[in-house]
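Left out: one protein chain. Kept in place: all the others.
Chain IDs A, B and C follow the sequence of writing; residue 1 opens each chain.
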Amino acid sequence: MSGSTFGKNISMTTWGESHGAALGVVLDGFPAGLELSESDIQSFLDRRKPGSSKVTTPRKENDSVKILSGIFEGKTTGTPISLMVENTSQISADYSEIAGYYRPGHADYGFDKKYGFRDYRGGGRSSGRETIGRVAAGAICHKLLSQLGIDVYAYTRSIGDVAIDDSKFDRAQILSSITAMPDAEADKKATDLIVNCREKGDSVGGVIECKITGMPAGIGEPVFDKLDALLSKAVMSIGSVKAVEIGDGVLVSSAFGSDNNDAFCMNGDKVSKKTNHSGGILGGMSDGTDILLRAHIKPTPSISSTQQTINKKNEEIEINIKGRHDPVIVPRAVVVVECMCAFTILDLLMSNMHSRISYLTDFYSH
Amino acid sequence: MSGSTFGKNISMTTWGESHGAALGVVLDGFPAGLELSESDIQSFLDRRKPGSSKVTTPRKENDSVKILSGIFEGKTTGTPISLMVENTSQISADYSEIAGYYRPGHADYGFDKKYGFRDYRGGGRSSGRETIGRVAAGAICHKLLSQLGIDVYAYTRSIGDVAIDDSKFDRAQILSSITAMPDAEADKKATDLIVNCREKGDSVGGVIECKITGMPAGIGEPVFDKLDALLSKAVMSIGSVKAVEIGDGVLVSSAFGSDNNDAFCMNGDKVSKKTNHSGGILGGMSDGTDILLRAHIKPTPSISSTQQTINKKNEEIEINIKGRHDPVIVPRAVVVVECMCAFTILDLLMSNMHSRISYLTDFYSH
Amino acid sequence: MSGSTFGKNISMTTWGESHGAALGVVLDGFPAGLELSESDIQSFLDRRKPGSSKVTTPRKENDSVKILSGIFEGKTTGTPISLMVENTSQISADYSEIAGYYRPGHADYGFDKKYGFRDYRGGGRSSGRETIGRVAAGAICHKLLSQLGIDVYAYTRSIGDVAIDDSKFDRAQILSSITAMPDAEADKKATDLIVNCREKGDSVGGVIECKITGMPAGIGEPVFDKLDALLSKAVMSIGSVKAVEIGDGVLVSSAFGSDNNDAFCMNGDKVSKKTNHSGGILGGMSDGTDILLRAHIKPTPSISSTQQTINKKNEEIEINIKGRHDPVIVPRAVVVVECMCAFTILDLLMSNMHSRISYLTDFYSH
Partner (left out) sequence: MSGSTFGKNISMTTWGESHGAALGVVLDGFPAGLELSESDIQSFLDRRKPGSSKVTTPRKENDSVKILSGIFEGKTTGTPISLMVENTSQISADYSEIAGYYRPGHADYGFDKKYGFRDYRGGGRSSGRETIGRVAAGAICHKLLSQLGIDVYAYTRSIGDVAIDDSKFDRAQILSSITAMPDAEADKKATDLIVNCREKGDSVGGVIECKITGMPAGIGEPVFDKLDALLSKAVMSIGSVKAVEIGDGVLVSSAFGSDNNDAFCMNGDKVSKKTNHSGGILGGMSDGTDILLRAHIKPTPSISSTQQTINKKNEEIEINIKGRHDPVIVPRAVVVVECMCAFTILDLLMSNMHSRISYLTDFYSH
């Protein structure tokens, strides 16, 4: 209710700061009976860890998840699943200088105006580490969705001006490439771009795309809780996302109806569509075709080149942000987008079990 | 809770179908003491009415709002404000044919899959008329925001390939132009484009932009209820919106950090920024500068040219949708975007009254 | 979210004041496909109407419900059901005097402190007429529960010192007796007591009991949303209720465990219990036996004998409240308790459709 909880039928409540004792999440309302171990979650968390690669921060974040509740004899029990990752390698000393001024592109100024002061160590609550909880909860939802035949996967569509070539789409590359691009060639180009950025003390943005296949039709609520509205909230709530598109997205504003409408057709005995400009969502509900969503991520605001800003005394100053920062947020945010989408889809799938009287009468007659 | 209610500190619950007896909204949690009359609301509703103009539907929608509760001696009482608009001119006969098939670009198919059947008259619950309740509630929030020095206004940025020229921005044009464009020249060109669309039996999309000035810094919650996340949900929940951008929006994905970061600076004794790529939001909180949001609206899916689709028996058919439809949704949706943003801003402003212990101790010491 | 909305999977939002234009409710999230007409609702509303009988107020409240949305071809559509009752016979002139002082036992003082002023006509929002919306929404839930084999019925257990004799329990009497007592003899005695109260310008309290049969086991959430916790909130939120008991209620505090524990046993092939001290609820979940709840209702605070109080200038004064008031709230509140319980039960029944992974996999495999 208070801004750290997300979802309706299921809910996740995240907590923790970059340099606190730990970070975590409570996943509540999750159904009983899913086989679940820490490794199911760890494999998702590992995707957001900075690696030893040349494009991500050399900081070591050894994020090991612990399941603290909600599992008995290897299965979810229906009670809250509490997950925690201890902060083991944060060194607060690195951040002492930034306490006194407001970094451009960061939440520092807003935090001070809202709360009167802030935990300035490593971004505090607005650190990217906050997403650990989201990924941990989303990983569990992802596992259940797989059992329902629904596949949610995100990848990097572009970094700066380097975009993937859809004709070379290779899903296996998502997990193995440096940039999470499903195109080895684009991955190489993008890596060069990132390295170049780092050398210049600069950073760069990119686009994350998420696809959801196997969706039943009719998922999403017709008015405020439209499927696209909730996906937008889910994804826009990830730090650094500045735009969300569904299907053709921004292109629809210059399109004509005769082109933009997708004709329904039959594919054997399955309802299908001849095109998918809608990105699988019509009137806020899934139309049974693949869902397609894109998130536009801004360049990392922490750059090492000199910047102008003000300090807490309202004096204009010049700063040089120290420390090692990713020159691009995108590759590590891919799994966050995927997990937020998985969570949202599962939450809305659960709502549809209530949509007809006959579902209730059938359920309670057995 | 169930998809027709929006908001936290204040909430609006909309109800009604295109061809039911009436449509309306219950605005709950609104503070006591605002002077309010039906005309305050009617002036907003009139902006979404189809006019006699050449670009909107010639259907007559004489939408007169009635206040049913929550006002005493001309002021809000703190109790729920119930607002109703009776449906007076809907003729169901026009819609009998579409009952049997699924219109491309519409929610028809999803409704049937979700609920087993649908109210097919005029789109039922997914009609644009559902926004009557949103506009009525938003008008009241807008009035209170004005008293807090916050100005929320939306306008048409583009229709098809015709965009406004920012150097010719004339706010007065928003309410007087046919397209809600703040640029008389662009308005004329866009009107020609729309008329041309209608003649071809086609439709066209466009972009609505919303600006919010006078914002205090620190509004929005740092994690899931980020200011931009809630604005995105608010705006994406309007039918036909397929993308939402904050500030530079989709451009950030190809930008560099050195360009994208906005330097904080002093403007006299006020904190300001040298640029506003962020669109007034950093880390999910307002940064004290103007908020800028864009919604991309798809072309009206109801077009009169022949289309392919399937019917309820899963047979592929060709259809010609009859009746008069707006060839563009944008001009009438401008006030809906404005109202959803106003509501969201007010809701989050109320949360900040709780953000510090000192606010509570001050409040309860008087 | 803001105090006029109740429920999670389904929600009801009530609105309206005693002397406004109308009162009503929006029931959202209700499943599609229930046959519903205004008469289904009207029969419940008629149970809370003051009649021509000697124990209720001679005020005429001709409360006719209108369905404004959510029904198509005689069935619920899954979209919000808006219900309205117009206020036709309220005469505000009766209430002009009470504007200046605070009636003992009423919400007047709290309203002024909270909102700065109040709609003093007929109690405004805190009038018993507010329950019209609750009854209208609850009637619909009641109908669906019947189809699930669940029977919810409330009745008067006692008025003042007159209680029913359980050995003479006659359910048919609930709807036909003056006091809603299921015991004709007690009804007669209680009626005499009430008439006596009226003659003395006094009022009297009573106990309403609600039974729920046909409950599956396991309904209710184990922690905060316990079945008994939500029923308590539902019933305590009805004006004038000052205590809620489940099963043995207040008696448990002086009982021993060896008596209070109910032994599980088999009744044929059905699980049963040898006693039902628990009132059908253990650990916040239904145990499969009948649910039993009691609400203690205070005497009507509006009495015609002279009372002491203060006015808005903080002067101590003596008052005589004019107008005709029910000397007892209980008989008219019976249907309100029944409807609040029905709503709560249905809401929680819906949650259980999500409690196991196998329910989701079964549902989405068909």
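We adopt the following convention: a residue touches a chain if its C-beta (ideal position, glycine included) is under 8 Å from a C-beta of that chain, and two chains touch if they have at least 3 such contacts.
In this text the structure is predicted, and so the values were computed from the model without any measurement.
Across the entire complex, the residue among C:204, C:291, C:339 or C:360 in touch with the chain not shown is C:204. Screening C:99, C:184 or C:252 for touch with the missing chain picks out C:252.
Touching the missing chain, out of C:171, C:274 or C:322, is residue C:274.
Those residues of subunit A that touch the chain absent from the view are 1-5, 7-11, 13-17, 20-24, 26, 28-29, 32-33, 66-70, 72-73, 75, 77-82, 84, 114-119, 124-125. In the full complex, subunit C touches the omitted chain through residues 1-6, 8, 14, 102, 104-116, 125-126, 130, 158, 160-161, 197, 201-207, 216-226, 228-230, 232-234, 236-237, 239, 241-258, 260-266, 269, 271, 274, 278-279, 282-288, 296-303, 305, 307-310, 314-316, 327, 351-352, 355-356, 358. Remark: the residues of subunit B touching the chain excluded from display are 9, 29, 31-34, 76, 78-79, 144, 147-149, 216, 222, 349-350, 353-361, 363-364.
Going forward, only the chains that are shown with their structure count from here on.
Rounded to whole angstrom units, the spacing between the C-alpha centres of subunit B and subunit C is 38. With centres taken as mean Cα positions, subunit C sits 44 Å from subunit A.
Distance between chain centres (mean CA atoms), subunit A to subunit B: 26 Å.
Subunit C has residues 9, 29, 32-33, 78-79 in contact with two or more other chains.
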